[in-house]
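In what follows, a structure is listed as structure tokens, so that the remarks can point back to it.
Removed: one protein chain of the complex. Kept in place: all other protein chains.
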Amino acid sequence: MPTLSVDGIEYEVPEGRMLLQAIDDLGLLMNGVEIPHYCWHPKLSIDGSCRLCQVEIEGMPKLQIACNTPVTSGMKVHTKSERVQSARRGVLELLLINHPLDCPICDQAGECKLQDYAFEWGVTSARTREPRRPAKKSVDLGPTIVFDQERCILCRRCVRFCREVPKTGELGVFNRGDESLLELFPGSELDNPYSMNVADICPVGALTTRDFRFKVRVWFTDDVESVCNQCSRGCNVVASRSNNKIYRFVPRRNDAVNDTWMCDHGRMSYKKNANFRLAAPIVDGREATYTDAVKRAAELLRAACDGSGKIIGVASPFAANADLTAFRDLLARLGAGPARFSVPRGESDAILIEAEKAPNAAGCRTLGMLESGDQVGRAELAIVLGHTTTAEVFGDVKNIVLIDTHESALSVRATVSLPARTFLEKSGTFTNSRGHVQSFSAVVEPAFEAWSEADALAQIAAAAGIS
Amino acid sequence: MTPATRAKIEALFDRYPQKRGALLPAIYLLQEEKGFIDGDGARELAKLFELEPVEVWEVLSFYNMFYTEPQGRHHVYVCTNLPCSLRGARTLLAGLEAHLGVHGAGTTRDGRVTIGHEECLGSCGTAPMMRVDGQYHENLDLAAARRIVDELE
Partner (left out) sequence: MIVEPYVKNYLSEHYGDDAYRTLAGYEAAGGFAGLKKAVALAPEQVTEMVKASGLRGRGGAGFATGLKWSFMPKTSERTKVIVVNGDESEPGSFKDRLIMERGPLEVLEGILIGAWAMGAQRTFIYVRGEYRESIRALESAVKELYARKLLGKNILGKKGFEHDVVVHSGAGAYICGEETGLLESLEGKKGQPRKKPPFPAQHGAFGLPTTVNNIETFAHVPFILERGVEWFKGRGTDKSPGTTLFGVSGHVERPGLFELPLGTPLREVLGHAGGVRGGRRLKGVMPGGMSMPILPPTELEVPMAEEFLSQKGTHLGTGGVMVMDETVCMVRVATVVAYFFRDESCGQCTQCREGTAWVHKLCQKIEQGRGSAEDLALLDNVPSLMEGQTICAFADAAAWPIQGLLRHFRDDFEAHLREKKCPFPESFEL
């Protein structure tokens, strides 16, 4: 492979790869090799118009945009020379002459690339005295996105996103010259299953999600890596938390899984964490202590545990691999057959959304569990994780020990219900539809006592004297 | 869009290696029929060309010769670029505007004439000039320009 030199350091990169892409492939872009950019995005077509990524290449008289310059063997690139710095200063100054300096009231502040780059490479004071271009403030583009047109720097990432990813093409840039404006087709709205990604890729505060806007300043949040659990794609996310509360999901780049995107449904699913939780143990329809609940579950287990097939295990494709493994092992010790499970299904598309509406069906299958959650037979005792198998299925089953995160008809029907931690309250892994085992970390602590399924199972087993 | 316009547009497709090449000519044809292109017109064109309506709107908004708003029955454009300005084009335009009772670019109250200025139209050797409904009138003075405008129905 040809050698590319950037600021005197040599790298091996494939010939013909665009310079910025090649540096991104090496994981070095803005992470060792600082080439600021606006219009370029690793998962969108090249636009080449913001001109911020200009670099100096030996042998070329003019500065070149790194996003659209193919690497050639022996190419020597300089990203820190005075010419490059001066070009960057120029672009940033020109972008700022019409940009409102309203950072204190802009919700993008703290994660705004115009703010960041202007601090790092820009001018310290404005030379322009001209009035700024008038444009719209705070317009609803659709159900999810709010648009501050005056802040738009016309990088056209959102335009390309809508054309290239969901292929819905709602946005365009109208007019020309300094009258250019990002707009929707008159009378239409931005409404597609991936609409909120435009807020992520907007480098400034022009496109923000109605959901997150003004909820919390980003410098009061910290980001925890997690995985979306709304379908078997398992889009990688970061969850922003503050004061033990989750404020949003944003997609985290994983080229093998979700590129840099996620669907709006998955993005909004963080809200499900707090609502309708199973917040206390229930025994025979009444709230109980953990001690009593574990004791009652252990008694049921002991009574049914005679190897005659009276026990059935029903797993959940929402459970993490460690919990599923603990479940499988316990069932084996009890002499029960492999756990059953069922997967909720729904619409899918050719982008990210998978038909299996759970994050870990593949984990269940890998552990030898049977996808026949609706056939529980005539068991005396069902040990159940989650409620993907509905209450009706358990028609004749005498007793149910349920470990679950949320309230459901099943938690009402169960003999014993124990609260469980959601995936956002513990660390673990899910296996996605393509077999990627993906880890997630605890984002928040539950507001009440709750255990992981594995811990709950271990407590019950110990109380039942099953080692 | 009338079936006749539609047929004319479809007949253009073969002139280009890709259908979209016929978009500008198609806009002209629809504009000829309707005077200007509104949202519905853009949607019809988008459907015909298998584009998103916003892509048609982008094109409409980019070019001076396409209109997305109602226009006067006649267009009068005076070139005010440098070679024409050097030869009195701006005085001519101001005189015509006063004559028509329109201040700045706009349309007369009776909807007869839309007047405005344009950038260089390639008549620098015969300046000043104006373009009336697509037709060039060159080597003008205000009297001649007024006569031409007055003759418009």
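Note that the chains take the letters A and B in the order they are written out, and that residue 1 is the start of every chain.
Keep this in mind: a contact is a pair of C-beta atoms (placed from the backbone, for glycine too) under 8 Å apart; a residue touches a chain by one contact, two chains touch by 3 or more.
Source: prediction; values computed, not measured.
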Which chains here would be touched by the one that got left out? A, B
Write down which of A:Q54, A:T79, A:T144 or A:N258 is the residue touching the left-out chain. A:Q54
Missing-chain contacts mapped onto chain B: 15-18, 20-25, 27-28, 49, 55, 58-59, 62-66, 80-83, 85-88, 90-91, 94, 118-127, 131, 134-136, 138-139
Considering the whole complex rather than only what is displayed, give the residues of chain A touching the chain that is not shown. 46-52, 54, 62-63, 65, 68, 70, 87, 90-91, 93-95, 97-98, 127-130, 133, 153-154, 156, 173, 175-180
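One rule holds for everything that comes next: only the chains that are shown with their structure count from here on.
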Touching residues of chain A toward chain B in the complex: what are they? 163, 168-176, 183-188
Quick one: which bits of chain B touch chain A in the complex? Just the residue numbers, please. 39, 42, 52-55, 57-58, 61-62
